[in-house]
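A single protein chain has been omitted from the complex, and every remaining protein chain is retained in its original position.
By letter and in written order, the chains are A and B; residue numbering begins at 1 in each of them.
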Amino acid sequence: MAMFAGVDSGSTSTKAVLIDEGGTIIGTHIVPSGKDFRKSVEAVLQAVLDKAHSGLDDLAAIVTTGYGRFISGLASKAMSEITCCGRGAHYLHPATRTVIDIGGQDSKAMKLDNAGKVVQFSLNDKCAAGTGRFLERIAASLELDLARMAELSVQSQEKLPISTQCTVFAETEVISRISNGEPIEGIVKGLHSALASRIFTLCVGLNIEKDIFICGGGAKNAGLVKELEECLGEVVLPHGIDTRLVPAIGAALIARDS
Amino acid sequence: MPTVKAKRLESAIKLSAAIRKIYEDRWRNKPLAWSVNSSNPLNDISRILGIYVAYPENYACVCTAQHLSGKYCTIAEAHNYKPELCSYIRNNFGYLLAKDGEHPLGGIPDPDVLLSVSNGCLNFIKWFDALRLYFDKPFVLLNTPHRLFDHDMPDYYLDYVIKELGICIDKLEKISGNKLTDQKMRETAFYSREQGKYWRELLELNKSVPAPMNLSDLANLLFVPTSLSGTKFGLDLLKEAAAEVRQRVQNKVGAIPEERHRLVMFNIPPWYRLDFVNYFAERGCVFPFSDYLRYVWCTQDIDSSDPMEHFARKALSFGHNDGHGATIAETLYSCMGKRLAQDIKDFKIDGAVIAINKSCKIMSTGGLDLAHLIRKKYGLPVLVVDIDQADERTYSDAEMKQRYDAFFDTIGGA
Partner (left out) sequence: MTAMEKINQIAGDMRGYLTDIHQKSGKKFMGVMHPVIPQELLHAAGLHSFRLFPFPGEPITAARANLHADTSSMFRAIWDQVLKERYPFMDGVVLSESCETVTYFARGWKYNRPDDFVATIAGVRFSKTQNAVNFFCKELEALARTVEKLSGTSISADSLSHAISVYNKNRQLIRSIYELRKSKSPPLSGVETLKTVMVSHIMDKEENNILLKTLLEELKNRGVRPKPIARLMVSGPCITDFRLLETFEASGALVVADDTNFGSRSFFYTVDNAQNQFMALAKAYDMVPCPFSISAKNRLAYINKMAAEYKVDGVVFAIEKACESEKMDFPYLEKEITAKTKLPVTFIETEYLCDMAPIRTRIDAFVESLMK
C-alpha cells in the first residue's frame, strides 16, 4: 500500500507523520529542529520510516510545511502550516470549524469550512506576548517547568492579573510581585489568563464558530487551556496524539490527495 | 506604594464633581455631537446652536483612570484596530464594541453628529471619519493647515480657516435647525478669551517656589480649556482655581510637603497612573510645568472682538507659539528655542522627564533630540521613558520604578 509523509519543520521541533492511502496514521516522530532545518527534516523522516520499517522509496509523496518547508529539497510540494493545520484538525475532529494553534513562536487562528479548508485566518502581530515563548521565558525565570506552572495555574483559586504586554517587562513584574509576597499560584494563573486573552483577540475577528479545536505545544498546557475555555467556552483537544503533530498530519493528507 | 499625596485644589475637586454631572446629565441631551478635545471652535459654536458636545477622548481618559483600558484596547484589537493605533482610539472603539456590561459614568450616548478639527494629529480626522462610518452620521471637519516650519504665517492661512469655519457653521446650522447670533458668538468668544487668560495665569503662578500645583492638579483642570471652552461655567471655575492658587502662593503653600527638585514633564501623562507624581513627590520632586499643559492650550491671547477671527486664530494657534507667528499643534522642536530656555530658568527646573508615547507621534517626535538638547545645553539630568497615555498594559510598575529610582539618584539622591 502506498505511503505518504507530511513533515512540519518548525522553529523548535520538526515533526513527521506517515499515512497510508486510506488515511490511517502509520507512524509519527518528533525531533528538535536545532539550527539545521535540512538535517532535522532528514532525521525525522528517516526515524518515522524506520518505525514503519520502510524507506524513502516507499513514499509516494511528501509535503513539507513550517518555516523550513522549502529547505529540505525532499518534498513534492510545500504548503503553509495554516492550510496543513486546518486539514489536520478537520481529520482529527471533523466538526471543527475554528482552529487555534499555539506555537512557541507564533499563534494562529483559522476558520474552516465543512471540508476542512481554511477560509479565514489570523496570526499574532510581531510580539512574543501572544505565543508560547511568553510562558517559557517566565517559567525559566521562576525556575519552574511548564507542566508545574500549568498545575499551579489550574489549582489556584485566585487570579492576579498581569496586564503588562511586553514579555520582558512581564518577567520583571512577576518577579517583583512575588518578591513582594503575592502568591505565585495567583500570578501564574494571571499569566495564563493574559496569554489566553491575547489568543482570544486573534479569533474574535474570525467570527468564532464551534467546534473549537486547540493544538500546538500550547495545547498541552492545562492552565492555558482552562483560561482559553473561560474566553471561548468548550474546546476540543487532540486525543491520543501529540498536540504538535496536527500540521504534519494535514501535510500528509495533502500529499495523499495530490 | 507612594504614601505622599499632593494637596488637591478645592477647585479641582469641585471640577471632578461637575464632570460627573456633565456625563450623567448634560450629555444625555439631544442633539449630541462627539468631538475632539482640541482647540476646536466647532465645540463652542455647537453649544451656541443647542448641540451638546461630548468628548470620547476625555471619556477614554476616564476609562483609563478606572483601569479599563486593558479591557477596551483588547476588544478593539480583536476587531482589527491594531495595537499601533492611538490608545484613545482603541479605548473608544473597545468601549463601543464592548456592548454588554457596565461602563464608567454610564458611558456616552451615541452621537448625532461628529465634529473634528485638523489642528492636532491626523488621528483627529481618521478617528472621527471612522466614527461617522460606524454611526452613519454627519461629519463636520474644520480643516486647519499645518505650517511645518517656524516662520510668519501668511494672511491667506487665516482667510482660509475663517472661510472653512463659515462652511462648517452652515452645516451645523442646518443640523441644529438654529441660527448663530452675533451676540452669542461674541459672548462665547469672550469667555474663550478670558479662560485663556486665567489658564495662562495658572501656569505662571506655578513659577513660584514652592510650586502651588503639581502636574495632576493642572491635568485635572485641563478639562476646562478642552471640554468647557467658551462657557461661563468653565471661566468661573478657572477664576476660582486662580484665586485659590494665588492664595497658596501668598501663603507659600506648596503642592508637596517638601520640595527639593523641580522637574519638567514632556508628553501626555499616563492617565491610569497619574499618581506616579506622588512617587516623585515622596522624593521631593514636583512638576511645576509640562509641555502638554503649557505649550499646547490657550497659548496666545486672541482678541475676541471679531468672533470668527478669534475662533479661526484659536484653531490655528493650537500649540506652542514662540513668537514667530501662530503655529499649529507643535512638535517638541518648536519649543526647543528661546521659550524653553526661558521657562527652564523661570520655573527653576533642575531635571526633565521625557515620555516617548507610542500613541502620540505629535507629542513624541522630537523627544530624543529634546533629551539630547536638555542634557547638553542646559546640563540637566533627563529621564526618557516609554509611557503610553491610555493603554495600561504597556506600563510595568517594577520596570518604571527602576527607571525613576535611577533618575532620582542622578538628580542628587532625592
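Simple rule for what comes next: contacts are C-beta pairs under 8 Å (C-beta built on N, C-alpha and C of every residue); 3 or more make two chains touch, one makes a residue touch a chain.
None of the values given here were measured: they were computed from a predicted structure.
Colleague: May I ask which residue of B:Leu15, B:Val36, B:Leu49 or B:Leu85 touches the chain that does not appear here?
Modeller: Touches the omitted chain: B:Leu85.
Colleague: Any idea which of B:Phe135, B:Phe190, B:Tyr333 or B:Tyr378 touches the chain not displayed?
Modeller: That would be B:Tyr333, which touches the missing chain.
Colleague: Given that one chain is not shown, which residue among B:Leu105, B:Ala130, B:Val209 or B:Leu274 touches it?
Modeller: B:Ala130
Colleague: Take the complete complex as the reference. Which residues in subunit A touch the chain that isn't displayed?
Modeller: The missing chain touches subunit A at positions 67, 78-83, 106, 117-123, 125-126.
Colleague: For the chain that got dropped from the picture, name the residues of subunit B it touches.
Modeller: 79-82, 84-86, 89, 93, 118, 121-123, 125-127, 129-130, 133-134, 141, 143, 145-150, 154, 156-157, 160, 163-164, 167, 331, 333-334, 336, 356, 358, 361-362, 364-369, 372
FYI, only the chains that are shown with their structure count from here on.
Colleague: Report the inter-centroid distance (CA atoms only) between subunit A and subunit B in whole Å.
Modeller: 45
Colleague: In the complex of these two chains, what residues of subunit A are touching subunit B?
Modeller: 125, 127, 161, 163-166, 169-170, 172-173, 175-177, 197-198, 200-205
Colleague: What residues of subunit B sit close enough to touch subunit A in their complex?
Modeller: Residues 70, 74-75, 77-80, 82-83, 392-399, 402.
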